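Below are the structure tokens for one structure; questions will follow.
Of the protein chains in this complex, one is absent; all others appear in place.
The block that comes next holds chain A.
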Amino acid sequence: MEFTGRVWKFGKDIDTDAIIPARYMNTSVPEELAKHCMEDADPTFPQKVQNGDIIVADKNFGCGSSREHAPICIRAAGVSCVIAKSFARIFFRNAINIGLPIFECPEAVDGIREGDVIQVNADSGVIFNMTTGQTYTAKALDASMQEIIRNGGLMEYVKTRLSEAKA
């Protein structure tokens, strides 16, 4: 899997209330949530973001609540993947479980500027900055995480387990 997209940069400790404010969580319809994606971090983001764009953020991205609405709205807004120096724990699990690709790579975050166009290879973790020509390598995901993604998300795994139990 490879993604090519334009970069939107965000700072450190972007919390889930900034990603999707709770005032919009009276629904879980992805398209509805996408209209407010990152709104409290950048009110113009929902209008600016285009299909395939990539979010690059500093440390502790997605801290705060457990709301899966956060990775859901990022994916529904068309963002192809998120690169950060580090991710908050629950956001990390949620992103994997719903199949939003995420990469930890501090060097890439420091080297990539807003508006750069980058190419991310999800299998090798190699990030190529097409604007500057620089290359970075993200930390590889644990094997079990990769397996969840390969299986098409956690629920596919659950389905398999339940049908095994029946058989």
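One rule holds in what follows: a residue touches a chain if its C-beta (ideal position, glycine included) is under 8 Å from a C-beta of that chain, and two chains touch if they have at least 3 such contacts; residues count from 1.
Assume contacts and distances are computed from a predicted model.
Its UniProt record calls the unshown chain "3-isopropylmalate dehydratase large subunit", which is the correct pick from "Electron transfer flavoprotein subunit alpha", "Amino acid ABC transporter membrane protein, PAAT family", "3-isopropylmalate dehydratase large subunit" or "Glutathione transport system permease protein GsiC".
Only one of A:Met1, A:Ala22 or A:Met130 touches the chain withheld from this view, namely A:Ala22. By the touch definition given at the top, chain A reaches the unshown chain through residues 13, 15, 17-18, 21-23, 25-28, 39-41, 43, 59-60, 63-69, 71-72, 86, 88-90, 93-94, 97-98, 142, 144, 153-155, 157-159, 161-162.
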